[in-house]
Structures are given as C-alpha cells and as structure tokens.
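A protein chain is absent from this complex, but the other protein chains hold their places.
For chain A:
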Amino acid sequence: MNIVVCVKQVPDTATERKLRSDDKTLDRDAADGVVNELDEYAVEEALRLKEAHGGEVTVLSMGPAKATETIRKALAMGADKAVHLHDDALHGSDALGTSHAISQALKKIGFDLVILGSESTDARTGMLAAMLAERLGAPQLTLASKVEVEGTAIRVERITDYGYDKVEASLPAVVSVVEKINEPRYPSFKGIMSAKKKPVETLGVADADIAADQVGLANAWSEVVDFATAPPRAAGTVIKDEGDGGAKAAEFLTSKKFI
C-alpha cells in the first residue's frame, strides 16, 4: 500500500505567535517550528498500516526551507521517504490554494491512501482533508478515531457530536485523524540517524503542475483586512477559599444572572 502522510510545520503553541505586519501572513520566523501535533498521529497511523499491510510511507510537506526539520522528524519516526513542496510562489496561499498545490503533488506522487491530521494548530481551518477529497474525487474519511484496511476496502470510525459513524469506502481515499486514534511513537536514536540518509525530493510549482494563478498570497480567495492583539481581559476577582469559596462563587454567578 502506497501511503502518503501530509505533515505541516507550525509555530510552537507554547511560544508567542504573530502575524507579519507587512503582508499579514503567519510570521514563521518569530516562533520555533514544530510538527503540527495532530500530524504526528497521522504519521503513526500510516506507520501502523504499513506494518500491518506492507507498502511504503511517503511524507509530504508544503512549507518554507525550515520545514525540512518537520520532514526529518516524520522520517525519524519511520517513514520511508519524503517530498518537500517548496516554492516562494506558494507563500501566503490560503486553504484553497494550499489544497490545490497539495492535491497536484499527490497526483504526481501517486497514492492508495492519504493521511493527515484533522486540523493544524495555527490556521485551524479543519478543511484541508475535505478539500483534498473534493479535488481528488476520492472518498472523504475524515475525523477518524479508528482506521481498518482490508484489501481495497477501508473502514473508519468518524467522530461526531453524538458519538461516531461507521463509514466504508474503497481505496484510494483521504483520511484525517483525531488524537484519540493512537499514541505516536518517539523517534529512536537509530531512526534519527537513518532519517538523515532517507531521500527527500523537493518539488516546485512547475514540477508538480501547480497552476501559478491558484496559489500564493496574491491569488488567495480571501484577505486579511486588519488584525490586532486581543485586548487583555479585564482583571477579575480572585479570592482564597476560607471555607466559603463555593458560596462566594455562587454570589458572583447570581450577580451575573446565571443563577
């Protein structure tokens, strides 16, 4: 089975994240880049499926030069090879542009299964997997908490507000995962060493047949009008419980008409 797992480098949530004042895009230099957390679950699931069914796991990442750190991490976890979609023309692409670029790269790589995290911690649109399924004409098996493959049949449990749906489709398919699905492994020392020797192919816009007028900030379907740091919340009242903390909290809720 030919599995492609999409990973994204995102700014570390624990550091201060900013938009750039010049073009209002994410400031990728201001914060440390880390693997988008949910994508680690996607890598883990890809590796488990490969271990069970054989095949190959290819990492695909779109991003600037430093996204190679994220690619190496996924390779260190055990993926076989990687494709880095890297071109200045891709800078500032919105979800539509990103989904176009990645779907074109996927067509070039070829796949039986595409796996990605259900959302990124920076943009948090939660739309990419659905957009890829739409563009590729492949079944959308998203928000999966369980994945099973048998021959060309694939079954997932898709989380819903009321529990989950059991969903069936045929490969090739697009899967997005939630963190409930597994526990990502840590790269071993051997994995980290061997990752340095694994092949990483770099694709640009022309290499992947990406339409230049569909990507980049200037061609985005939406724009940021303005942005500002959120004003800090007005300082609240914090009391120490002297045996009447619950009653004091009830008074507060009453004053706000919640009781």
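The criterion applied here is as follows: a residue touches a chain if its C-beta (ideal position, glycine included) is under 8 Å from a C-beta of that chain, and two chains touch if they have at least 3 such contacts; residues count from 1.
Heads up, the rule we're going with is that contacts and distances are computed from a predicted model.
Of the names listed as "Electron transfer flavoprotein subunit alpha", "sn-glycerol-3-phosphate-binding periplasmic protein UgpB", "Protein SCO1/2" or "Putative ABC transport system permease protein", the one that matches the UniProt record for the absent chain is "Electron transfer flavoprotein subunit alpha".
Of the options A:L85, A:I115 or A:L143, the residue whose C-beta touches the omitted chain is A:L143. With the whole complex as reference, residues 13-14, 16-19, 37-38, 94-96, 99, 118, 121-131, 133-135, 137-143, 145, 157-170, 173, 178-180, 220-230, 233-234, 236-241, 243-250, 252-254, 256, 258-259 of chain A touch the missing chain.
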